[in-house]
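All protein chains but one are shown in place.
Naming follows writing order (A and B), and every chain is counted from residue 1.
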Amino acid sequence: MRRTTGRLVRGITLLSVLALGATACGSSDDSSDDSKPVSAGDITAALEKGGTVNVWAWEPTLKSVAANFEKKYPKVKINLVAERSGDKHYTALSNAIAAKKGVPDVAQVEYFALSQYSLTKGLSDLAPYGADKLKAQYTPGPWNAVSDGDKVYGLPMDSGPMAMFYNKKIFDKYKIAVPTTWDEYVTAAEKLHKADPKVYIANDAGDAGFTTSMLWQAGSRPYKVDGTKVSVNFEDAGAKKYTDTWQKLLDKKLVSPINGWTDDWYKGLGDGTIATLTTGAWMPANFVSGVPQASGDWRAAPMPAWTKGDKASAENGGSSLALPELGKNKELAYAFVEYANSGDGVQTRVDEGAFPATVKQLQDPAFLSKKFDYFGGQEANSIFADSAANVASDWSYLPFQQYANSIFNDTVGKAYVSSEKLTAGLKSWQDASIKYGNEQGFTVEQ
Amino acid sequence: MSSSVTTTSPDAAAPATGGSKGAARLRTRKQHTPGRPKRSILLTALTSLVLIYTVVPLIWLVISATKTQTGLANSSGVWFSSDFALWQNIHDTFTYHDGIFVRWLLNTLLYVVLGAGGATLLAILGGYALAKFTFPGKRAVFAVVIGAVAVPGTALAVPTFLMFSKMGLTDTPWAVIIPSLVSPFGLYLMWVFATEAIPTELMEAARIDGAGEIRTFFQVALPLLAPGTVTVLLFTTVATWNNYFLPLIMLKDPNWYPLTLGLDAWNSQAQTIGGDVVTNLVITGSLLTIIPLIAAFLLLQKYWQSGLAAGSVKE
Partner (left out) sequence: MTTLEPPVAAERAPARAVAKRDHRSWTGWGFIGPFVAVFALVFLAPIGYSIYLSLFRDQLIGGNSFVGLDNYTQALKDDQFWDSLTRVSLFLAIQVPIMLGIALLIALALDSGRLYGKDFFRIAIFLPYAVPAVVATLMWGFMYGTKYGLVGDINSAFGVTLPDPLSSDLVLASIGNIVTWEFIGYNMLIFYSALRVIPLSLYEAAEIDGAGQFRVVTAIKLPAIRGALVIATIFSIIGSFQLFNEPAILRPLARNAITTDFTPNFYTYSLSFNGQQHNYSAAVAIIMGLITMVIAYVVQLRGMRKGA
């Protein structure tokens, strides 16, 4: 026994030393903080010279954009790697950055995850490339998400101003008015469920993105971020508005406990047992592809308000294209990002069903009057554009929102499956987020 | 003579049971010899219960593979929908996204041939060494193997990724193949099989005939190890075919994906803004993924039978 362990220990020590050597070699100082402006001429020269740009992005419409870009600049090749989204995408990105190898030149990063990468110096500041001059092109919500002072960490690709999608067939069948405020929403929920116990006004099994968006609209600002100083507080007046209302729905079991984006969810949206869905304006494309059987049943409406007549809205989802610090071909990479998110690429993407973040497209009469067959010919974009214009300002996510969201169901989740209250769930989410922030070296205030 | 065999042999393998129990209790008079037993309906019925348990989910898979995306949403999972779309689904699976499914299938085959084949070979060599040779450090080998396997793999993923990245292996087939080459369980099985199946006297005889170690291994040991080899090959093949977590970390380029990652990518399209929901192709693709394994099993089964007939084992 002793001999065995002795050898084991020796072997492991040897390997650790090897590993230590490997990391020591790997960590090189990168003090290349190049904030020198890059002229339009530099970019044009790079485009003429050509090269390959590696892009990690799952946004489906980028396929056509890349093809058009290559047609316009024949010497540039866009290598679009598109198979992975969400957590798996960030895992790959973080791993590549940690290994300092295989980092893409352009990466899709959702708004909520941007600050985590910019804070750890994972992303290039795009202001020197002229991105800071594009501010006026975008609606305030997305621009607020990609910029930090005079630094710009990505160009907004799409946005998710929120709206309420509702199953008109069901509301008509039970002769229930479509709610315009959250109080009416609760009443409608009761009526619907009474009329048919199988029907729920919505599904909600606890979703971090939805909850934060609801808080956003209700005027709550739980996260305050100032450099490395952050605070987390779910006890302001806005949060109380949300929890009071939503607790009613949970207590009376008026929301269906189906998790979003699952098979059951798509089925529920299709068969009328989920009567409304409050989410981002990008949803129509998913309706068409995921719920084809309910074509014609659904309509879009403005998000219910907290007080009658209030138009305040919020964002849900949406993402940007950013340039990882360790990527190559910066000029080419920026040229592509600008083409896709500010230039001709935007129209291509809108034509294929993406929801833009650019003012020009949002105000385009052709865009606003587009008839959605899926929504029975409704000109839904006008509702979405109106929402985009009314997104409440000043919202910010935590610089570690990805982690915070990952533990949402561990904490707030209890309010959905037990007698625990939403406020208590949010409190434990707050505590866990603060604990993590402290562990990561942030200065956290309550 | 008879009692001495029955008592000593099992006891040789189980010293703690004690020699006194054995012979005294052998009193029954039934004459069902192990080679020619009577079939039992009751036993078959009981086993069928387990069969139902294992097969019902697979039946769901087969039924679901016959449905279109709309059919899946509208019909109950336990029976066919009115539209029978199996052939269309198979066609679409092979042609979706420029036929990338075929590429994933070929990748998986490559990983299986090199990964599972290599793993089996290394396990045979290692098991043979552990069973038939005494060498310095022998006792430590398996202790270290078990100890290393006991460390949760998810925590090792990032260190492994960083190492492989430094070696330039990430995003290449090697990142999948090299880790597949190690099958601790295969090593153990081969150790047991080799201990049982290769009489040391045979090896002695070969050596006396002047055969070198390599020739002894190939001509004497390898044929005797056939049944064990088939079992290990089967396990490593399935393990490589279903490999998911490590390729997920190691590969970014979809052109090198195995089938599991590809199906997972299609499945996650349903969770992506603007994504194309193709549950029907995920299900049909899953079914198509399992079929080659069943074929492999049936094929290996044949060798298994012949291997069993090779001697030193019953029947």
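Here is the rule we go by: a contact is a pair of C-beta atoms (placed from the backbone, for glycine too) under 8 Å apart; a residue touches a chain by one contact, two chains touch by 3 or more.
All figures in this text were calculated on a predicted structure; none of them were measured in a lab.
> Could you tell which one of B:71, B:173, B:227 or B:275 touches the chain left off the display?
Within the whole complex, the residue contacting the unshown chain is B:227.
> Among A:268, A:290 or A:318, which one touches the chain that has been omitted from the display?
A:268
> Since one chain has been left out of the picture, which residues of subunit A touch it in the full complex?
Counting only subunit A, the missing chain is touched by 1, 4, 11-16, 18-20, 22-23, 87, 91, 94, 116, 119-120, 205-206, 228, 258-259, 261-264, 267-268, 273, 399-400, 402-403, 406-407, 409-410, 413-414, 416-418, 436, 439-442.
One rule holds in what follows: only the chains that are shown with their structure count from here on.
> Starting from the mean Cα coordinates of subunit A and subunit B, work out the distance between those two points in Å.
Taking the mean C-alpha position of each chain, the two centres sit 41 Å apart.
> Contact residues on subunit B for subunit A in the complex?
The contact residues of subunit B facing subunit A are 69-70, 73-74, 137, 139-140, 143-144, 147, 158-159, 161-163, 165-166, 168, 170-171, 248-249, 252-254, 257, 262, 265, 268, 270-277, 279.
> Inside the complex, what are the residues of subunit A that reach subunit B?
These residues of subunit A touch subunit B: 3-4, 7-8, 11, 19, 22-23, 26, 56, 58-61, 81-86, 88, 91-92, 95-96, 98-99, 101-102, 158, 160, 261, 263, 266-267, 270-271, 280, 282, 285-286, 289-293, 317, 353-354.
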